[in-house]
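Removed: one protein chain of the complex. Kept in place: all other protein chains.
On to chain A.
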Amino acid sequence: MDEAHPEPSLYTVKAVFILDNDGNRLLSKYYDPELYPSMKEQKNFERNVFNKTHKADNEIAFLEGMTIVYKSSIDLFFYVVGSAQENELMLMSVLNCLFDSLSQILRKNVERRCLLDNMDGVFLVVDEIIDGGVILESDPQQVLQKVNYRVTDQSDRFTCQSSLICSSQVIQSLSAAL
């Protein structure tokens, strides 16, 4: 049993990324400078992970010596990466927090178009959950509070946009049905 105890450290998350259903990167952050230092290696890794995970919604995988927890929603894939020794449940709590926070910001429309339209919010959410690999917050309510879209100006914009998307979707699905 060569795998030693995990070194006591707050640096839990090695990387987090969101891909679309073609495996394209929408957002990704690597927190360990020794892990895939170049953009090419990172995209390679993402491609590899995507290929192994997009078919079956299995929640957890082990690839290239890394534990990866993931979740998908419509046309989006969310991934959180940790070391082989990492507590899988800690990674899960990060993934769940990320997903739930985004779900609330996007008014439950966790899909690609809506995510891209609110990219600033997505960047801010990720920034509030993980800082340099350290879990900064794991409670979605706290994250939302910290990102703080004020009812007056900000959340207004999001409601308006997401409702627009909703309506455009409704129209599309209706026209498709017709």
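Throughout what follows, a residue touches a chain if its C-beta (ideal position, glycine included) is under 8 Å from a C-beta of that chain, and two chains touch if they have at least 3 such contacts; residues count from 1.
By definition in this document, contacts and distances are computed from a predicted model.
Asks: Would you kindly match the missing chain to its UniProt protein name, picking from "Coatomer subunit gamma", "GPI ethanolamine phosphate transferase 2 isoform X1", "Needs CLA4 to survive protein 3" or "Exocyst complex component"?
Replies: Record says "Coatomer subunit gamma".
Asks: Would you write out the residues of chain A that touch the absent chain, in ascending order?
Replies: That gives, for chain A, the contact residues 1-10, 25, 27-29, 39, 42-43, 52, 56, 58-65, 69, 83-85, 87-93, 111-113, 116-117, 119-121, 123-124, 127, 131-132, 134-138, 142, 146-150, 153-154, 157, 161, 164-165, 168-169, 172.
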